[in-house]
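Okay, structure first, notes after.
Heads up, one of the protein chains got dropped from this complex, but the rest are sitting where they should.
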Amino acid sequence: MKKNRTVWSNRLSKGNSKNFQRIGSSINVDKRLYKEDILASIVHTHMLIKQKIIPKKDGLRIIKGLKKIEKEIDKNKFKFKEQFEDIHQNIEKRLFQIIGESAGFLHTARSRNDQVVTDFKIWVKHSTEDIIKFLDNLIRSILNKSENNINTVMPGFTHLKNAQPVSFAHYLLAYVEMLIRDKKRFLNNIILIDECPLGSAALAGTAFKIDRKFTAKKLGFKKPTNNSIDSVSDRDFAIDFLSAAATCAMHLSRLAEDFIIFNSEAFGFVEFRDKVLTGSSIMPQKKNPDPAELIRGRTAINYGNLNSMLTIMKGLPISYYKDLQDDKELVFDSYDTLKDSLLMAIELIQNLNTKKNNMKQMAQKGYTTATDFADFLSMKKKFPFRKGYYISSKLVNYAEKKKIRLDQLSKGEINKFVKVDIDIPKMFDVVNSMNSKTSFGGTSTKNVKKMIIKYRKDLK
Amino acid sequence: MKKNRTVWSNRLSKGNSKNFQRIGSSINVDKRLYKEDILASIVHTHMLIKQKIIPKKDGLRIIKGLKKIEKEIDKNKFKFKEQFEDIHQNIEKRLFQIIGESAGFLHTARSRNDQVVTDFKIWVKHSTEDIIKFLDNLIRSILNKSENNINTVMPGFTHLKNAQPVSFAHYLLAYVEMLIRDKKRFLNNIILIDECPLGSAALAGTAFKIDRKFTAKKLGFKKPTNNSIDSVSDRDFAIDFLSAAATCAMHLSRLAEDFIIFNSEAFGFVEFRDKVLTGSSIMPQKKNPDPAELIRGRTAINYGNLNSMLTIMKGLPISYYKDLQDDKELVFDSYDTLKDSLLMAIELIQNLNTKKNNMKQMAQKGYTTATDFADFLSMKKKFPFRKGYYISSKLVNYAEKKKIRLDQLSKGEINKFVKVDIDIPKMFDVVNSMNSKTSFGGTSTKNVKKMIIKYRKDLK
Amino acid sequence: MKKNRTVWSNRLSKGNSKNFQRIGSSINVDKRLYKEDILASIVHTHMLIKQKIIPKKDGLRIIKGLKKIEKEIDKNKFKFKEQFEDIHQNIEKRLFQIIGESAGFLHTARSRNDQVVTDFKIWVKHSTEDIIKFLDNLIRSILNKSENNINTVMPGFTHLKNAQPVSFAHYLLAYVEMLIRDKKRFLNNIILIDECPLGSAALAGTAFKIDRKFTAKKLGFKKPTNNSIDSVSDRDFAIDFLSAAATCAMHLSRLAEDFIIFNSEAFGFVEFRDKVLTGSSIMPQKKNPDPAELIRGRTAINYGNLNSMLTIMKGLPISYYKDLQDDKELVFDSYDTLKDSLLMAIELIQNLNTKKNNMKQMAQKGYTTATDFADFLSMKKKFPFRKGYYISSKLVNYAEKKKIRLDQLSKGEINKFVKVDIDIPKMFDVVNSMNSKTSFGGTSTKNVKKMIIKYRKDLK
Partner (left out) sequence: MKKNRTVWSNRLSKGNSKNFQRIGSSINVDKRLYKEDILASIVHTHMLIKQKIIPKKDGLRIIKGLKKIEKEIDKNKFKFKEQFEDIHQNIEKRLFQIIGESAGFLHTARSRNDQVVTDFKIWVKHSTEDIIKFLDNLIRSILNKSENNINTVMPGFTHLKNAQPVSFAHYLLAYVEMLIRDKKRFLNNIILIDECPLGSAALAGTAFKIDRKFTAKKLGFKKPTNNSIDSVSDRDFAIDFLSAAATCAMHLSRLAEDFIIFNSEAFGFVEFRDKVLTGSSIMPQKKNPDPAELIRGRTAINYGNLNSMLTIMKGLPISYYKDLQDDKELVFDSYDTLKDSLLMAIELIQNLNTKKNNMKQMAQKGYTTATDFADFLSMKKKFPFRKGYYISSKLVNYAEKKKIRLDQLSKGEINKFVKVDIDIPKMFDVVNSMNSKTSFGGTSTKNVKKMIIKYRKDLK
């Protein structure tokens, strides 16, 4: 075998064209898998020795050589070569340089087809665990911020129109619910990914007496995969990661959108510390919430990657095809993007100040307690809700015409619509309204406090 | 209240413009939820009675009226009206016609915001269970077809080039693995969806003393949702359904692609019965595998719907926005599309005949046992695999030049490359090769038989 | 031939399975093409007669029969049958019923493959022209609204933070620019689509002496397509339509988002008439801008359809495959969706009132004239812009700390930062600022007036 050539250099007499060598090579992307690749090779070699498939002496030299290579890469002393196409050949070729012909025993009973999917699954599993940690940190930040805003009343919105008064903490906890679902989704992925493809070889399995349960266990998988063809064809785990990442990014984009709106001069609900803001090159006064906009915009990156991966897989005959090469770049990019978005979300939350007066003032606009009055008629006057609703809407029309708030109406004015004896300021008070929502999951401070305690407990 | 007007007709003095009434109305789509809507309303009313929030007498009239409406719709005697916008108002308006003012009690302590998401979640849950049944049927069909093809040898492909001999049953079982993962994904969704939003009202919860645990349980949910704002904003369950459907459709598209290729004149591996074929309007000889092409093409519909739903949600401020209206059409369409694709896949499998001779002949092309020879050198001569691989590739080059198969080489020819004593026909026999792959998950008939038994057991 | 069977019923002995017949049939979708299909058939028949390929007598009977069928469908008296799969076979079968065996001459020298793409191209061309008309109407509505708001000053935003004062008309005209680009895109599509595929037959062309230039011209195309295989494989024109629609929908979504934000209680820049608003089922006070939300949300439908079409085409071997069947549903849906969104945008604009005081007040917040001061220093003091910018930012910091506006600073205070002699109220006046932006394309009312005149002229 020629030293500086691919393993198939005998079969394919000439090297690849310059363009194709550059384009076909994936080493710039998949070198990120070097630790997983070396780990899997070491475990594979241990198994080959244990099963007496290769001589122990050669096996041990392989393992030693692989560890040396890992250190070289760790220390940035490894020279990745494009002509060896990918991380697998780069390492095997270097192994030959270090330990000579013994290196030839390494690729027994395996193929790059099962090797790459094993490496990649290990990486995705660990990266999923990483994301879960970031999710926990974000939840923690939100809980801290919520704790200081249990009594902060703001208008809840539907259609971006003032709807009913809610607690800012309750609003923030809605995001905790989303993030908890994200965690569940990522945790489900870890269960789905938990089968080891190593030993499926090219696509048919192998005649060597390998022990796949051994390698599966040593690599942290629950068991080996059931079908060798499926093993090398399957990229569901990549889609699952990208899909959970897309949904999580979507949640963050909603938070970002809310913050961008709340941070506008018109809303003025929140402000952020300078360390998460940027200025303008022309407008001297500007303070822009760039991180929120990046979170929102980059959701599109997470979507696009999912879209690309699904498109790659659509109508692909089974088993391995080079189309699959780009799976790693897509997943790496979605991981990096989501991690950065989570980081920015954490910093935004930590650097956010609530402008409570503005929030409260805004909560009083838009007749946000009209529903409370309808409910009151239903409770106290035993009106059908639709009747109470109808009367309340007449009251709103009247107040709107007079350009006053509902709590500025006189008893006499109200009595023109319905005979009731109420404490007007209390009836239409936004804090009262908020605290009356004591149904499970409602926005009363009592509920909110309980939920924060519960979330904290679940986090531990 | 005016009879023929929306519930908000007092607040919004004039009806909507003709165009907007037509475009804004969702009744043509969401009438599909009528059973879920009526069920949720009945359960809600039971709870209101139980909690003494509304008079029992009125409550019972409501329930009776709702049941009457359900029958009307069942029998196609209900007149859906565009001006009442959606299924919820259509039913409430009809209820007024049937039972009069008592109908006004129905909408106590709820909003359309929590109502629609409750209806929709119930629908998605049941539809997910449906899909799982179709998946089981498809798995069953594949197992039946596999059972008859355990010994059918075909070339396994990578890069659509002949790779190694495999069993057609083993090939088919790769799809069983995919479908089992699909099942797991849909089952996970059922767990994720299992919280009932009813009682979250508009977005803040309610001051009425409702019993959300009661309604949750009666509607088949494990528990009520934790946060009222999240409850009316959340469409994760729709995305989860669309996402699992997209991945499942992708699996089917790969099967379809394989079948289209195998059904070509050039491959001639399979043929389908006429009942799943169509002809041409111009070419008298044609028999086209349209169902396979529909399955493959419609994967794009499942992808597009997922893409649309994610796009709708991106950057949407919480809580309810009319943007969410299209969630149902997307999910309904993905359900219908996937169900039809599963149906067609079942029919394709059931109407498929294998042309075993063609498969075997093709398995002998492309030097598919070259790896067996390399493995043999590794096992018997104790060569490093790379050395065996190298020698075997030389043999292939030689045979290719002579335009013969490996099993047509003479012992003398082989010995020019390496000294070995082998039974040449056996060494390069494709059935032998297939059966030698006894590693766990490999294609040996022994393995395949075991797996079929296991899959059957798991199905029950 | 059996009467109630497909044209290929001799070759494919049995009918399709019930499921496949239902799923494989496209008649529910493609019946929308009946006028195009009949037109193309009539033109085709004229050509066959002219070229003496079929007897004149039979040809004339065909034409008469087709016209009768068109009237039947017009009047809803045509019975579409699922078992005849599509509009083409439905019409051909009916033609046999009406005129007998002469109908057998119709399908000479053509195939459904070229027939369907011809019909579809005609439809897309006309629908593109339709969309352009709606675009013109929307532009007209915006110009009308702009005319009344040339002097309406509002804060221009970057990052949703107040940036610089601009004219509301100038803001609206930004959308006119987008819509003009949309028009150009659709007009380009009309040029790209202008080749007639009819006569390409199945995929190879035909041996009949047809006159494709004749049919192309009669059907309104510039010329016949150059390559028969490409002709039946090509769906670029569908992608081009979907792509232009997606971009146009995106523009509308931005307008919608702006309107939703401007319509919030916090911004209060605009309000809409009741006829484009809806209420809430629970909150008596609500007036929600549903049409804007529908426009925004349905952008996702336009995106999803483009995504689906691209996915269908990806990796599809040429020429015709049943995968293409769904092209029509996607294009029809995107056309309907975009048309409705344009309609709603027109109505929103027509029913929009500007709250000019709120806009002006908001324009004064956020130090929106800080750049004007920096520019002033650059112009009058000949400072490098960066120096002026720096001084102005110090002024902003100072004013912010004092919680006053820039125009509330005293000359003495300003002179602490830089020696200047200015008319303070004028310097920081938002209308002055707006009108100073006289650079081409800038927001000065002078510019805006000119542009409105120009746009009006271009419309005619």
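The first chain written gets the first letter, and so on, giving A, B and C; residue counts start at 1 in each chain.
The rule is short, and it goes like this: a residue touches a chain if its C-beta (ideal position, glycine included) is under 8 Å from a C-beta of that chain, and two chains touch if they have at least 3 such contacts.
Just so you know, these numbers come straight off a predicted model, no measurement behind them.
Colleague: What shown chains does the left-out chain touch?
Modeller: A, B, C
Colleague: Have a look at A:24, A:55, A:220 or A:268 and name the one touching the chain we're not showing.
Modeller: In the complete complex, the chain left out is touched by residue A:24.
Colleague: Among the options B:263, B:302, B:341 or B:439, which residue touches the chain absent from this view?
Modeller: Here the residue in touch with the unshown chain is B:263.
Colleague: Any idea which of C:310, C:330, C:348 or C:362 touches the chain not displayed?
Modeller: Per the contact definition at the top, the residue touching the missing chain is C:310.
Colleague: Out of B:370, B:418 or B:434, which residue would touch the omitted chain in the full complex?
Modeller: Answer from the full complex: B:370 touches the omitted chain.
Colleague: Could I get the residues of chain B that touch the absent chain, sorted low to high?
Modeller: Contacting residues on chain B, toward the hidden partner: 155, 157-164, 260-261, 263-268, 279-280, 282-290, 293, 307, 311, 314-315, 362, 365-368, 370-371, 373-374, 389-390, 392-393, 395-396.
Colleague: Considering the whole complex rather than only what is displayed, give the residues of chain C touching the chain that is not shown.
Modeller: Touch set of chain C with respect to the missing chain: 1, 7-8, 10-11, 54-55, 58, 101-109, 113, 156-160, 163-166, 170-171, 173-178, 181, 184-185, 188, 192, 199-210, 212-213, 224-234, 236, 239-240, 243, 246-247, 250, 253-254, 256-258, 261, 296, 299-300, 303, 306-307, 310-311, 313-322, 371-372, 375, 378-379, 382-387, 389-390, 393-394, 396-397, 434, 436-444, 447, 451.
Colleague: Could I get the residues of chain A that touch the absent chain, sorted low to high?
Modeller: 6-8, 11-17, 19-20, 23-24, 85, 88-89, 107, 110-113, 115, 201-202, 274-288, 290-291, 293-294, 296-301, 303-305, 307-312, 321-326, 330, 340, 343-344, 347, 351
FYI, only the chains that are shown with their structure count from here on.
Colleague: Spelling it out: a chain qualifies if it touches chain B and also touches chain C; which chains qualify?
Modeller: A
Colleague: Using mean C-alpha positions as chain centres, tell me how far chain A is from chain C in Å, no decimals.
Modeller: That gives a centre separation of 33 Å.
Colleague: Among the residues of chain B, which ones contact at least 2 other chains?
Modeller: In chain B, 7-8, 11, 107, 113, 201-202, 296, 299-300, 303, 307, 310-311, 321-322 touch at least two other chains.
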